[in-house]
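One chain of protein is taken out of this complex; the other chains stay put.
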Amino acid sequence: MSAPTVEAPRRVLSWRPGPVALAGAIAVALVIAGELVSPGFAGYGQLVNLMRVAAFLGVIAIGQTIVIIAGGGGVDLSVGKVATFAAIIGSRVMAGDDGDLVPAVALALAVAAAIGLVNGLGVTLLRIPPFVMTLGMIGVVQGLILAYTGGQASGRAAPALTSLVNGRLIFDLPGLLFLWAALGLLAVWLLRRTTFGWNLFAVGANRTAAELSGVRADRTLIVAYVLSATFAGLGGILLLGYTESVFLDLADQYMLPSVAAVVIGGTMLAGGIGGYAGTAVGAIVLTVLQGLLTTLDIGGAGRTVVNGVVLLVLLSLYGRQRRLRS
Amino acid sequence: MPRPSRRWRAGAAAGVLTLILAACGSSDGGSGGGGGRPYTIGLSNGFVGSEWRTQMVEGLQAAFAEYQKQGAVDELVVESADTDVNGQIQQIRNLINRDVDAIIVNPNSETALDAVFREAEQQGIQVFAIDQAVTSKDVTNVVIDQAEWARISAKWLAGQVGEGGDIVVVNGIAGHPANEMRWNAAKQVFADAKVNVLSVADGNWDQATGQQVMTNLLATYPDVDGVWTQDGMAEGVFRAVQAADRLKQIKISGEARVGFMRLWNQARADGFESIGVVNPPGGAVSALHMAVNALDGKTFAGGKINGNTVTIPIPYTVDQANFEQHWGAAGGESDAYSLDGSLTPEQAAEYFQ
Amino acid sequence: MSTLLEMTGVRKRYGGVQALDGADLTAVGGEVHALLGPNGSGKSTLDKTLAGTVVPDSGEIRIDGEAARIGGPRDAHALGVAAVHQQLSIVGDLTVTQNVVLGLEPVRRWGFLDHRAARDRAAAALERFAAAFSGRLPLDRPAGTLGPGEQQIVEVAKALAREPRVLVLDEATASLHKEQVEVLFEVVRELRAAGVLVLFTSHRLDEVFALCDRATVLRNGRTVGTVELAATGEDELVRLMVGDLPHPADLAVAPPPAGAGAAVLEVRGLTTDRLRDVSFTVRGGEVLGLGGLQGQGQSELLLALFGAARITAGEALLDGEPLPLTSPARAARAGIALVPGDRGRQGMFASRPIQENLSLASMHRRALGRFALRASSERRAARTMVDRLQIKLGSPADPVSTLSGGNQQKVVIGKWLLDQPRVVLLDDPTKGVDVGAKEEIYAIVRALADDGAIVVLNSSDNRELAELSDRVLVLFEGAVAEELAAAAVTENRLVSSALRLAPGESL
Partner (left out) sequence: MNVLREIRLPGVQLSGTATVAMLVAAVVVNSALQPNFWSAYALTSNFATFVPLVAIAVGQTIVVLSGGIDLSLGAQVTLSAVAAVQLLDGRLDRLPLAVAAALGVGLACGALNGLVVALLRLQPIVATFATSFVFSGLALVVLPTPGGSVPIEVTTVYRDAVLGVPVALLAILGLALLWWVLRRHRVLRHVYAVGGDPEAAYASLVPVARTRVLAYVLGGLFAALAALAVLANTGSGDPFVGNELTLASVAAVVLGGTALAGGRGGAGGSILGAIVLALVTNIVFFADVPTTYRQLVNGAVIILALALAGIPALQKRRPAA
């Protein structure tokens, strides 16, 4: 009788950087490149500023990470519009008054969550592909925005919100960064230390096996879309604190960058692999890249091309699919 | 589902459509305008993601109501949605199909609507382009002089920073015609005044982007003397400069919107100065006056029209001297409100013979 | 006759599993050569290396004495190899004709398809199997709408349309009716007469003896011998396949359970689209085996009990209480556990850590408010299972895909043990598991029953059924054909039920 082929799993001897470390290294490299091209780019103040700009993308991409981890072609294209809508609602309800801050944020997040619920129901019960469901939702939310505002956003951020976001706390860091850190920790905790998070990874890694392990996959997916919209809404509120006043397409441009941040951070679009730490670094990478491109005086056209090429390079580092042949 | 039957259905649908079309093809085309009073006016607006546009539409509706009372017009058909050039072509075609007499259009492209404008012209419909001039000869442009608009604030800024001063620029969208027109004019002003333009970045006419871009620029060029920006982004630029605590050192060309003026008002105590050149949403109203006159059969007076472009004056400029007065009048409006101005019907009539 | 195909020292490793560990095979043209071995012995992997869908780590393949490099299906095709794998290469949305000519479509100028030639070719390929189809040849139907047997025939016809010199048939009869099998055999005999080498893999020994000339036997990825079937007895062949394991008769079979006081699972008239009126009763402490040829509804029965199949009639009662058969989640909450048959697709989360795989089914029990997990208690729970099941691993944080097949299966089982289920449904739990791990899994199953759980076990391995079961239900076409009581459960009895008797004959 031959010896059993059981053996201890091979330990990986050669250390290969994980996606988070790699993305972090890229961010550092970009900062160094920026400093070389235009001195001052790597200054403390500027780094803080870049982080602050990255925070909005970072918060909106929390939800995107959750939805993408859930797999099944999961993606939420409506995050930008939902963020805009939340900011518009928040701004109108708080109307520059600290007293109305809490109800305003609560209402804005509730509306965002409701939009996420509709996305989730469409994706699970009606089996509409997430890409199209959330794409259609963009139009609906834009319509809701116009119907709600009549085309004229009103109100203003409450001073408390503005000082929370912009106010300098320790080390001259704006409050926004502490909020982002807190939300990021919340996201990491949610993904790694809750039954929801583990169910989410299970559904994303193998939906059939998840169902056969007693996971309620549909429910998990619906919650994922609700969370996605809620974090998007939160991102919109923070952006409101930053800009103080809103306008009708405030956060729209975060739609595809949020997906890119997730992918650059090493989360697979196929689902089941990834995490928020990578996304956060991905958001920083994208923001530093934008900052670098802004300071490079190469004109709008050149900037756009360089942006695309660098994105491709970043994606090819970790965003690759498996081979057909084994 | 077996494939042949699906193909059959698709083929059948296409076939039926073709048949119907062939049958109806011989009937006469849309009648278009040409009738007398009351007139039907169409508005085509291809972008709604901005309050400026909303103000434009609402202002037009209010002015239209006045004409309605006089019995000069009967219906205002509004096509206003976020769309691209192709969508705006469809908007205008829909308006043509509604038999309007004149179309007021805020065009999404300087050139790409030429063909559909010709269609309108062939149907006897008069077209007036506002906000952004178009190249088509079938259209009457009723616009402010964007170059002049840019020059006013550029000259102010050049005066503030002085010869040899260093500035950065936050522009709108590269390649956008209004952006190019404004920037080319401003660039000339700065060159003539020997002001150094250190860097030009795009803020997409978006307040948040403008704020982020300015933040990045400040990191690289912390010692600039001034920043020139276009409308829609001044608030963001201001906040970026404020966050860097350099309001006292850096001069900002502003805008005539309540949001920016509120910031300006707050900073005035610290000696902050700025300028806001009005880019009036009321251009649509001016165009409406022109349209009614034109539909009445009048023609433009000599010297009032250059080619096919009627330049309406920039209503006014908010500066340090008259700030109190304008702030007092507009301060109660929402942040997104743009200071406005339009020709009166009487002023508009003077453009005609 | 000269050697047509020679494979020597073929090795292939998937992650932690050494699927092939120096396999050899020599065969000549004009023979039907059986490739035999227990589950997980590497037969399919060897077939795939020949077809180019798996590239071996090392080893040599010679065809007509010439070294052949098979880097992909196109290379295999150029060498005259065509294969029918267990996993069909049928694209369900294409028609039968389109599938038969897929990849080698007849074209006219500039690559435009020649529909008539394609149809003719497909018709010619299927014509030989005409008797296997009910009614006309379904040339224009989407292949996905055919029954499994007909799809299988289309797959074989597709391989034949490639006019191979070497034809690989891997479990090509698994989903065929008796008549269809006869048709296929007739075609294979014609091919043999025409000098084609047919490599035939099947679990049905009667088919092997009826069709094949020689057989090469694999065990644990290694060739243990090649025999002339005409000169080999069945017992001898079985011994070659399973090795010198202790004979089941030598093993003490667990005594029938006490019964009184233990939990009772009662299934009454359970019917789905694959099950017909299945009824039985099992008690705690008892292992109920499901036997018969594979694919007769055993897996469906387990899935149905777990709420993963649509029940059209019937019910199941646990201690007199009706079980919710509507969703796996509800079934799990009611104390039922399923170790599914297809570990990779249904049982585990290959990319996720071992820790999560183990925790998943039971973590809500340990979580605060069923929500917040404590790392320490999850780690402790996983540790318990790792120790109890002797799972050999590096770190619980490694992806489960780094484990060997047997340890992966232990993780899948351990996931449920942590949930302390009252009913454990096991679907072929030792498929693709090496011998040592197999014994360990047997011990786990026995321990479960000893602790009073109800165990329902489906296995494609009759020795396993004989060794573990107190009773065996032999299923045929979704219905219970025979119930073998404890005393009658021997491998021989099972083999005669499942292997020797042709489908359709009464037992």
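Think of it as A, B and C in the order they're written, each chain with its own count starting at 1.
The rule is short, and it goes like this: contacts are C-beta pairs under 8 Å (C-beta built on N, C-alpha and C of every residue); 3 or more make two chains touch, one makes a residue touch a chain.
Every value quoted in this text rests on a predicted model; they were computed, and no experiment measured them.
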If the full complex is used, which shown chains touch the chain that is missing here? A, B, C
For the chain not shown, which residue from C:Ala122, C:Leu237, C:Ala309 or C:Val489 touches it across the whole complex? C:Ala309
Touch as defined at the start, partner being the missing chain; which of A:Leu183, A:Val263, A:Val281 or A:Leu296 qualifies? A:Val263
Out of B:Val57, B:Ile103 or B:Met290, only one touches the absent chain, namely B:Val57
Touch assignment to the omitted chain, from C:Gln98, C:Thr201 or C:Thr223, lands on C:Gln98
Positions on chain C where the hidden chain makes contact: 51, 53, 72-74, 77, 83, 85, 87-94, 98-99, 102-105, 107, 110-113, 115, 158, 272-274, 299-300, 303-304, 308-310, 324, 326-328, 330, 346
In the whole complex, what residues of chain A lie against the chain that is missing from view? 72-73, 75, 122, 125-129, 131-133, 135-144, 146-147, 150-151, 207-208, 211-212, 256, 259-260, 263, 268-270, 300-309, 311-312, 315-316, 319-325
Could you please point out the chain B residues that touch the chain left off the display? 1, 5-7, 9-14, 17-18, 20-22, 24-30, 48, 57, 78-87, 89-91, 93-94, 96-99, 109-116, 118-119, 123, 135, 174-177, 180
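Quick note on the criterion: only the chains that are shown with their structure count from here on.
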Look at all chain centres (mean of CA atoms) and spot the one farthest from the centre of chain A. C
CA centre of chain B versus CA centre of chain C: separation in Å? 69
Approximate Å spacing (C-alpha centroids) for the pair chain A, chain B: 33
From the mean C-alpha coordinate of chain A to that of chain C, what's the distance rounded to whole Å? 42
With touch defined as at the start, can you tell me which chain C residues reach chain A in the complex? 14, 16-18, 21, 53-55, 72, 219-222, 243-245, 306, 308, 327-329, 331-333, 338, 340, 345-352, 356, 359-361, 363-364, 367, 370-375, 392-394, 398, 402-404, 406-407, 415, 419, 434-437
Of chain A, residues touching chain B in the complex: 38-41, 43, 45-46, 49-50, 52-53, 56, 142, 146, 150-156, 166, 239, 242-253, 290-291, 294-295, 297, 299-301, 303
For chain A, which residues are in contact with chain C within the complex? 1-2, 4-11, 193-196, 198-199, 201-202, 205-206, 208-216, 272-273, 325-326
